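Report on the structure given below.
A single protein chain has been removed from this complex, and every other one stays in its place.
Going by the order they are written in, the chains are A and B; count residues from 1 in each one.
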Amino acid sequence: MSPLLTSFSPVSAALPMSSLMTPAPMSEAASAVAPAAAEGVFSLMWLIIVLPAIGAAVLLLGGRATDRWGHLLGAATPIASFVLGVVMFAQLLGRPEDDRAVAVTLYDWFDAGAYHVEMGLLLDQLSVLFVLLITGVGSLIHIYSIGYMAHDDRRRRFFGYLNLFVAAMLMLVMGSDYLTLFLGWEGVGLASYLLIGFWQYKNSAAVAAKKAFVVNRVGDMGMALAVMLMFATFGTSSFAGVSAAASEASVSTLTALGLLLLLAACGKSAQVPLQSWLLDAMEGPTPVSALIHAATMVTAGVYLVVRSDFIFNEAPAARTAVVVVGVVTLLWGAIIGCAKDDIKKVLAGSTMSQIGYMMLAAGLGPAGYAFAIFHLLTHGFFKANMFLGAGSVMHGMNDEVDMRRYGALRPFMPVTFLTFAMGYLAIIGFPGFSGFWSKDRIIEVAFAENIWVGLAALIGAGITAFYMTRLVLMTFFTRRRWAEEAHPHESSAVMTMPLIVLAALSVVGGVLALGDWITEWLSPVAGIEHHEAGLPAWVFTILITVTVAIGVAVAWVLVGKRDVSSTAPANVSVATKAARADLYGDAFNEAVLMRPGQYLTRSLVYADNKGIDGTVNGVGGLIGGSSGWLRRLQTGFVRSYALAMLSGVVLVVAALLAVNLA
Amino acid sequence: MIAFWILAPIMVAAAVGMVLVRKAVHSALLLAIVMISLAILYAVLEAPFLFAVQIIVYTGAVLMLFLFVLMLVGVDASDSLVETIRGQRVLAFVAAVLLGVILVLGAAQAIVGPPEGLTAANLEGNVPGLASLLFSSYVLAFEVTSALLITAVLGAMVLAHQERLSPKPTQRDLALQRVRDYADSGKHPGPLPSPGVFARHNANDTPALLPDGSVADSSVSRVLQARGTVREAPRIRRTPGLPDDGSESAPTTGNDATTSGEGKP
Partner (left out) sequence: MTTEPFVVLAALLFSIGALGVLVRRNAIVVFMCVELMLNAGNLALVSFARQHGNLDGQVAAFFVMVVAAAEVVIGLAIIVTIFRTRRSASVDDASLLKY
């Protein structure tokens, strides 16, 4: 290893940008602190990404030879990365507050004229949290998958894809340039596609994978355009370069950049209007839903917005757009979650809704960045916990996903129930649990920003309490509505152990906020700004708790007290129908985008066939026809040619003579 | 002057005839007339060297080559004069007449005043005059000409050469073939009979007579038979009644005396 290390260490010099940069004033954007050069353990930073990448390569290229131990290798690599991440986090903790960003330049990625992109990694306060979340939750989910996928004969490939995802996600959060971020961005998109369609023999899975991929392309277009615009405006796309130059750019450019980045974030984080793919993405194996479509990948949009704080801070319009998207999505996802009977889809709607909270917080600017990331982390814990719990339930119920076929599972799955309950309490914001701390802060800041935004966030919290209570009641309480062949049982230790760890994290995740630790920690990256709401904090706490209690009570009255039928009732209100149809998001896409697109394509094909092809073929036919006529002159008789030649001679001589005589 | 006015009509007539006659041999002979007349015109035009060259090279060599090739290709093959390409003949005639008219017009433009004559140029003789030009101003062209001639010779050799695909039959093979033919089809293994040879008439077109007085068909060339120029043997048979030439009044058929036997003594 040491020769490899020495080959890397000289490259890992300070960023060239650092000399150009002057630290921006704290009030504007605190993220412009020059990252320090990597030394010591940080020179191994690349290993965090490379380990899972090697795992993916070995598992995907190794073939059947790795079938026997592939899942162990697949689980080992994120654990190793996690250990590395923890060590680096500890190192960062020991450093002074303004010297916690470490950059490594691995090599020049490409050098095209004025555009110079380095393959560089940046580990700062923000990305190290993500590294810990990704590798930590990722490791747990890998371990869980060993049990969950035990009966799948393609388990090795599953682990290969998971490792690929982890590597790409780490690339996304550790890249020091928007283009390296984009590399990871596309990588997670690919891994997501592969994993949603992992059971591609199911038509629904294949279609869902394609849908996710296509919708993500729309967002990726925004990302690509943003990078191009950065290059056109600033001549660079590195975080350091853009943040240094952002304050001098025009507001309109920054607004355009912000909106493009928001589009990218919407695609990846399933925000309105690009939300439609997430519910279908639940076709993938449940650990995938937990890791990719709840805990990590879908939060990439939030990461992008927070990482681009230097752009959004200067572009209030773009920030407002982020807030609007966040508010709409948090209500949208919550409403969908109320009507779905598929346990994973309820959780998916909930994920959309919770990411809406994060976007809302991120859109509030320096006041909300830290809370967005805080909620992102706690959400990563409790949502992964609940997804894995749902997977455990499905595992015991013959892969049944319809909650109307569950009921009264509590005694049969005690561990699953207890861990799920921890996640449940966390997400609804039960006082003391992690969600309570993170969500309350967001709602508080939202109220401070705008009363209506705050109210929407508050109502969202109530709805969240309603649908999560409904989920828990329909699954673990009420009467049995099982299918006849169902034999519910508790899952094996390899699956319950991660559940326990995640449940513990869901409970105690709030400690991150102790003494505003996370705000202080992130302040060099995301800035800090205290908003004073009109009312003291305890008023909000009571307000939120009461709202949540109302939501729980309504759920108890509507679901817990009544007899839940084992099939979905058909005669329901218009609102329920709309919510069951994902609030007509797909119908909207189909009517507004797909149909006109198809018509456009068809008319273009028609124009191409008739107009352009017709012209081309017509010209060809004309020339061909006249050629056929002209070729009759080529009789092959030498005497005909001689006659033509003699006629030519006569003409030439006559011309000469005419000139002479004239 | 007189020579021109005598020769010019002959030349034109011969040239027109050359285009019109059916047989290629006749065309060649008519061409010979044109060329020899042309040689005389060269002499008239104070070009004695070209006069000689025209006769030796053109009439002597080139034309003989034409005749050789004609013999090779088949002297009896005559052209059909039916035109197969529609409109070719009319158009060719029109074009040729137009060309002639335009050439005459153009040439008339080119001539100004009476001819200067070659008296001065031919002062030291025509041949030395030509030679001094040829080996001074035109020496390069002259040398290139030699290369051209060599190339032509090589080209002709290459074109006329035929690769032998089977081994050359030896005398022994030929003899065996003859005997085999005799066994298969009864073909006579010996040489063909020679044509009839008589004391007063000795020619290829006279067939030999067999001992029974009939004609040996294989004794004369097939070409002569095709042309119908073979003499009838019975008509040249000597009859006692006619001392001189019995060809005209000879009794025709049914004579069983051997002509050769009687003619020889």
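Operating definition for what follows: contacts are C-beta pairs under 8 Å (C-beta built on N, C-alpha and C of every residue); 3 or more make two chains touch, one makes a residue touch a chain.
Since we're looking at a predicted model, the values are computed, not measured.
Undergrad: Taking the full complex into account, find the residue in A:Ala57, A:Ala245, A:Leu558 or A:Leu646 that is in contact with the omitted chain.
TA: Going through A:Ala57, A:Ala245, A:Leu558 or A:Leu646 one by one, A:Leu646 is the residue touching the chain not shown.
Undergrad: Considering the complete complex, identify which of A:Ser204, A:Ser252, A:Asn398 or A:Thr635 is in touch with the unshown chain.
TA: Touches the omitted chain: A:Thr635.
Undergrad: For the chain that got dropped from the picture, name the residues of chain A it touches.
TA: Against the left-out chain, chain A lists 631-632, 634-639, 642-643, 646.
Undergrad: Going by the touch rule given at the top, which residues of chain B touch the chain that is not shown?
TA: Considering the whole complex, chain B reaches the absent chain at 1, 4, 8, 11-12, 15-16, 18-19, 24, 27-28, 31, 34-35, 38, 41-42, 44-47, 49-50, 53-54, 57-58, 61-62, 65-66, 69-70, 72-73, 77, 79-80, 83-85, 88-89, 92-93, 95-97, 99-100, 103-104, 107-108, 110-111, 114-118, 120-122, 126, 129-130, 133-134, 137-138, 141, 145, 148-149, 151-153, 155-156, 159-160, 162.
The rule we apply is simple: only the chains that are shown with their structure count from here on.
Undergrad: Between chain A and chain B, what's the gap in Å when you average each chain's C-alpha atoms?
TA: 101
Undergrad: Could you list, by residue number, the parts of chain B that touch chain A in their complex?
TA: Answer in residue numbers: 85, 88, 91-92, 95-96, 98-99, 102-103, 105-106, 109.
Undergrad: Enumerate the contact residues on chain A facing chain B in the complex.
TA: Chain A reaches chain B through residues 635, 637, 639-640, 643, 646-647, 649-650, 653-654, 656-657, 660-661.
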